[in-house]
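Every protein chain but one is kept in place in this view of the complex.
For chain A:
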Amino acid sequence: MGRKLDPANKVKRGPGRKARKQKGAEAELAKFLDEKKEPKRLSSRARKRAVKRTQVPKKKEETEEEKPTKGFTDENSEWLKPVKRKRPVEDIGEDSDSQWEQDEEEEEDGGLGQEIGDPEMEEEDDDEDEMVDDYGVMEESSDGDEDDGDEHSDGEDLLPIERAARKQKKLQDAMQDERDEEQEEGGSDHVDEEDTVQANIDEVGTFTFPKDEKHEKEGILPLDLKSIYQRIKGNVEVLSDFNNRREEGKDRADYLSLLKEDLCTYYSYNTFLIEKLLEIFPLSELIDFLEANEIQRPITIRTNTLKTRRRDLAQALINRGVNLDPLGKWSKVGLVIFDSPVPIGATPEYLAGHYMLQGASSLLPVMALSPQEGESILDMSAAPGGKTTYMAQLMKNTGLIVANDASAERLKSVVGNIHRLGVTNTIICNYDGRQFPKVMGGFDRVLLDAPCSGTGVISKDPAVKTSKEEIDIKRCAHLQKELILSAIDSLNAESPTGGYLVYCTCSIMVEENEWVLDYALKKRNVKLVPTGLDFGKEGFTRFKHHRFHPSLRLSRRFYPHSHNVDGFFVAKLKKFSNTVPTTTVDENPEQENNPASSETPAPSGDAPSTVEKTKLKAKKQTPSKSDTDNKKTETNGNPAKSITKKSPGPLNKKMKMDGKKPQKFVKKEGAAAQQAEKTGEKKEGNRFEKKEGKKKWKKPMKEKRMGNNKFKKFKKMGQKAARA
């Protein structure tokens, strides 16, 4: 039945699947070992907590010493808390301590003795002993209570000596079991463990690089995720303070390659993606990001204001026992669902179209687009219709929305959702987005939610972790570049209210976002404008060797770890002229590529005088196209809005090449663009002059134009038919 489709069922809360498994195992182990009186093995979280517990008094002491400088006195000490130390430092403290404890355990438990030679170590040992003792006391006292409780239930009339004997026996059992386990794991594991011990100790001082042969063995041995996790932590710490903590003879590359490998194993990504992510995030953030990808984002719904109000909807859902909250200050229509006894995708309210299940991140591009009533808007890849219906509700069902998607299959959900939510101002069509200005142009606003690699939504689709390769990203980027150009071409710059394009992807790759926009900025008369979203991180303007247009910082990036929405990229562009520039930018690479091309650059001297004339001419002979061209404009939508176009044949060539554009070109283009800006008018004159020159050898154009006439004829016939 329909209810099975409910997405609410799928969504799990709390830590991801993997995390839960681990936790379960640890918890069991902890139960098992709890019987012991020795310092016990706790779950990693418990350990962290314990360390925090022990640290709290210590910190207070420290701060008391600093009192005079900070204005922290006994009077206000109750409420005035010192500022927390920044995270990385705290992390170091926590982790090193927790690992210290583990060392201690391992030394005592397994008897894997270790030579402690240098005095430094011993000092630190002392320090750490104190803390462990502290913590031990606390733990013991609490444990004692528990044990007492146990015995009361067991049998109250046991003599103290009997109790002691029991405890002893339990302890021995536990020890025995543990030994068995270790033996099962195999002798070689001992070596491994020793290795981790070494590593753990060194985390305070330096993180030890695992020796090669041991490292190689890992491929064969069963993976020890916990130790890998520790190693990642240690590695990150070393890398964050490399000069002081590095090991002699190992350089950063070694550490990084080890880290990459560990991250790949621990989070099960492929190497390519980890490398890409390492380029985007600083190390500490990377771990957060990867962790956040293991956790599902909360379910969010959007109120359909065409049919109801948020307060009414919330009330109706609360009556069904749903636990919900408003999404945040930035949205007036969003609600977060915490838990629900009924499937949230099949309540009568849902079926009646009072709300739409929609990720918080997909509200953002529509808010950035801010469609106005009565405008005509194009949604280039609409499925499943969440953003489209949101636009319609912002426009109060006026104007026109063209909802396009390349997949007929996915359009069915658009049809369903649009009808369910009572949206009546849409045309749903099934074109490839790249054909667009040809089908219909002159839109006031365009939303391009480009198909992408999906690296921002790994929590939704973990398959991305391993399935994406360089070629996939390149392919996406190429498609996106084509789409963004046709999206810009479908816009009408002269629209009194609009002329805006919102470009968004659910990818966080620079290749699919900033790079695409940078490309569009060079190819068309567009500029970036603020998105109107007051949160999110700024887009990159410099990335590796790339230097993007400085205005790219107006774009916004959203990350799962910092904003608790899916990874997302939003940018808003304004088209300020309908002419398509053929900048000098194109000429350079062009000439380098095919010097044989019979292009004769016009003398720039007489250009300004001919600007007006040539402009007119250009408008008359509007779309002169090359055969391979897929960005031909047709101004069917609005005859008044003419879009001047120049054959972008060479652009196409350029675009294909763009994928792996050598650095040389980037620089050159930048320089050329600057030059072009300076000589604005001149360049334009140049451009049209050039076009005239071109006409000579573009004979096939004629046939094309006949085609156009035919098309117009057909159009007229169609209109007649419609009128009749």
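Assume a contact is a pair of C-beta atoms (placed from the backbone, for glycine too) under 8 Å apart; a residue touches a chain by one contact, two chains touch by 3 or more; residues count from 1.
One rule holds in what follows: contacts and distances are computed from a predicted model.
Considering only "Poly(A)+ rna export protein", "60S ribosome subunit biogenesis protein NIP7 homolog", "UreD-domain-containing protein" or "Protein ABCI7", the record for the omitted chain gives "60S ribosome subunit biogenesis protein NIP7 homolog", by its UniProt protein name. Residue A:S413 is the one among A:S413, A:S459, A:T541 or A:N564 that touches the chain not shown. Set against the missing chain, the residues A:S340, A:T389 or A:N425 yield one that touches it, A:N425.
Across the entire complex, the residue among A:E237, A:D262 or A:E349 in touch with the chain not shown is A:E349.
Contact residues of chain A toward the unshown chain are 1-3, 5, 316, 345-346, 348-349, 351-354, 376, 400, 402, 408, 411-416, 418-420, 422, 424-431, 439-440, 636-637, 715, 718-719, 721-722, 724.
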